[in-house]
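A protein chain is absent from this complex, but the other protein chains hold their places.
Up next, subunit A:
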Amino acid sequence: MENAASRQIYKKPFTKKIYPYLFIAPFALLVFVFFILPAIATIVMSFTDLNASMKPKFVGVTNFTRIFSDYNLPQILWNTAIFAVLSLAISLLFALIISIATQYFLKGKLSAVLYRVLWLIPSIIPAVVYVTFWKYVFDPTEEGFLNSLMQQFGIVSDPVSWFTKGAMAIVILATIVSTISGGMILLSAAINSIPEDLYKAARVDGASEKSVITKIIMPTLKWPLMYITISELIGFVSSYFFIMLLTGGGPMRDTTTLSLYAYQQAFNLKYYGYGAAVSLIVVFISFILTLFFLRLFDFDQMIRPSRIED
């Protein structure tokens, strides 16, 4: 009897094909509940006049036509473009410079490590604390860091109202400082993956530092740069948190971006339907930009099978 039992082969309860689906099911469920469903709800909401009364009525494309007749739209689109493009360009440039400096010129040195850690600090500080710091720096009273400094040096006699003079510049500055580290880490890792032999060979051939950077390092950074560009650009187009905390979109609407406008409509003024429609425009813009950059960086080439395997 024991022999017969030992001869029995253990049979798995499910077929092999089902296991992958079983493994991804919990995460797929989470994605469905926390991403897909809210997205569907937002789309549905955008076709209603849902407000604080919570009695939605289907209004067709009224919210979308209202967006395009909103006299604030040109300024808000312009603000969004300025904020996203400048933040992206400057943070990318700085990330590139820092990663080349620390991973190529100062490679292996303690100062390089310390410098990178220094740049990481802004990104690990909670946003509210970070914003409080910038608010202190640009405080419009004499207590503000910049104002007290300038008064001590006799540059100004009355405190300057920084947030009315250059709110967008402050917002971009704060955003850049906190986002540089993300790109810096990815680019540093990519540079680190370049074999030392390549540098040695280049030096033997008499290549200048400029040639090493442009012919060896930069081509290696193409795909990381593509990823950083797309992810940060989407982040900047859809971000509103810093701006909301720093300036609230003001003065007037000078720092109101499209996503902040969507937030204000939905949550400050309780026009949920209209806010949802504006947020869909943000999604649409992000989608178009993503396609554009995938094309620009020739994404097809990256996912094409390597020629070595041919």
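The working rule: a contact is a pair of C-beta atoms (placed from the backbone, for glycine too) under 8 Å apart; a residue touches a chain by one contact, two chains touch by 3 or more; residues count from 1.
Operating definition for what follows: contacts and distances are computed from a predicted model.
Taken from the listed names "ATP synthase gamma chain", "FAD-dependent oxidoreductase", "Glycine cleavage system H protein" or "Extracellular solute-binding protein", the protein name that UniProt assigns to the chain not shown is "Extracellular solute-binding protein".
If you put the hidden chain back, the residue from A:9, A:22, A:54 or A:303 that touches it is A:54. The hidden chain makes contact, of the residues A:192, A:208 or A:268, with A:268. One chain is missing from the display, and on subunit A it is touched by residues 5, 51-55, 70-71, 139-143, 158-159, 161, 163-164, 250-254, 267-271.
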